[in-house]
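A single structure is presented below for examination.
The block that comes next holds chain A.
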Amino acid sequence: MDLDISDTRRLFTNLIRADKFGKMMYSRMMQGKLIGFYHPAEGAIAPGVAAGSFLTDDDILFPHHRGHGITHMLSKGIDVKPYIAEHAGKSTGCCAGRAAWHYAFPEHNVFGTTAYIGHNFVPCTGFGWAAKRNGRGQVVMNCFGDGAMGTGRSHEGLLLSSNWQLPIIHFCENNGLSIFAEVEEMHPTEHLSTVAQGLNIPHVIVEDGQDVFAIAEAVIPAIERARSGGGPTFIEAKCLRFKEHDIGNRDLRGWTPREESEYAAMLERDPVKVATKRVLDESLLSQSEIDQIHEQAEREVDEAVRFADESPVESPLEAELLADVYPPKKTGVV
Partner candidate 1 sequence: MSRDYVLPKLAMAMNEGTIAEWLVEDGTRVERGDQLLTLETEKTAYEVEAPEAGFFKILVAAGETLDCGSVLGRFFDSADELASAGIQTDGQNQQQASASLPPSVDTYGLAANPDVRAYDSSAQRKRSSPLARKLAQLNDIDLHSVIGTGPKGRVVKRDIEKAVAVRRRPEPSALTAVASTSELLATIPISGMRKTVGAKMMESLQTSAQLSSFWEANLTPLMAARAELVAKEEELGARVSMNALLIKAMLYGIRRVPLANSCVIGDAIEIYKDVHVGFAVSVPGKTQFDSGLIVPVIRNANQYGLIELNEKIKETVIRAKAGECTQDDLVGSTITFSTTAGLAPPGHRSTPILNLPNAMLIGPSTPIERPWNVNGEVKLQTILPISVTFDHRVLDGDPAVRFMSAMNEAIENPALLLSV
Partner candidate 2 sequence: MRELAFVNAIREAIQQEMRRDEKVFVVGQDVRGGVYPHTLNLVDEFGPERIVDTPISESAMHGTAFGSALLGYRPIVDFMFASTAMTVFTETAVMTGQQYFLHGSKRPAPLVMTGAWGIGKRTANDHAMPIHGYYSRAPGLRVVIPSTPYDAKGIFTAAIRDDSPVMIPWCTGVMMLKGPVPEESYELPLDKASIKREGSDVTVLANSEQLQFALKVADKLSGEISMEVIDPISFSPIDMETILNSLEKTNRLVIVDEDWEMGGFAATVAARVVDEAFDLLDAPVKRVCFPNMPIPGGFMEDYLRPNPEKIERAVRDVCA
């Protein structure tokens, strides 16, 4: 592959971190320590790692809801501790405990998510417009799943990005399932990127979305293109989803439970397994380096958990909250 060693190390490290964070969130949900939903990204973390690992702090990121953006954000270099706290309803959370599982880190150019699938396209149009206008090479990483391609918003967002040649990477993590519905039934063409093609947007299909390095090889040039004013790219990574859509829901395909054989086959393609084999086979990282990365990631997760557990839940008064609804008034001309 074309990646240099630092890119490889970065991707691998982020993958291990994402994996551990994801498993921690799953178990925390089971312990009743998370409020709201959790949409597990187990088995589907490779795309998010690739999407986030090459962004600067100045780039704008709209993470996919799968894994609640932890994968994408930690890869971008954002400290996700405040998000873990937010997800536990704590006042030290990134949104002062008000957003439940919808996060925002405005200082790191992450501006919030939503329940409305496909909504990501809406503000991303504005982010792209502003990035282009700012003229300093910012890009917008717009992440979504196969389900979002059914919405009108996706069409409008893609349309505008192409019309205006906005610096947006439209990153589709196609795991083949909405909650239960199969993409084959919900979309008339094999590839979702066909839509982008129809709107004149350059597209890349990554067939093995379990291979973080393969996806990275598609992401890096797309970012380059956007940075240099070359306009949008549509990247479609075909990946897998090991678990149910969200915890507490059944894991169906269509309307019947997924087969044991399917799980078994998927586990063979665990992205951590795939990546570890690759770095060892090609002697890119030693086992001890790999062990160190694991240890470091575990410490990071533990610290985040401790921070979240030790943080208080606050109950601001109604009057205090009402005073925060509007931004402070400006006096005089800005």
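How these were chosen: all candidates are chains of the complex that A comes from, given by their letters.
Following the convention adopted for this analysis, a residue touches a chain if its C-beta (ideal position, glycine included) is under 8 Å from a C-beta of that chain, and two chains touch if they have at least 3 such contacts; residues count from 1.
Worth saying up front: this structure is predicted, and the values here are computed from it rather than measured.
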| query | Looking at this complex, which candidate touches chain A: 1 or 2? | reply | 2
| Quick one: in the complex, what on chain A touches candidate 2? | 60, 93-96, 98-99, 102-104, 106-107, 109, 111-112, 114, 116, 119, 121-131, 133-134, 152-153, 156-157, 159-160, 163, 321, 324-330, 333-334
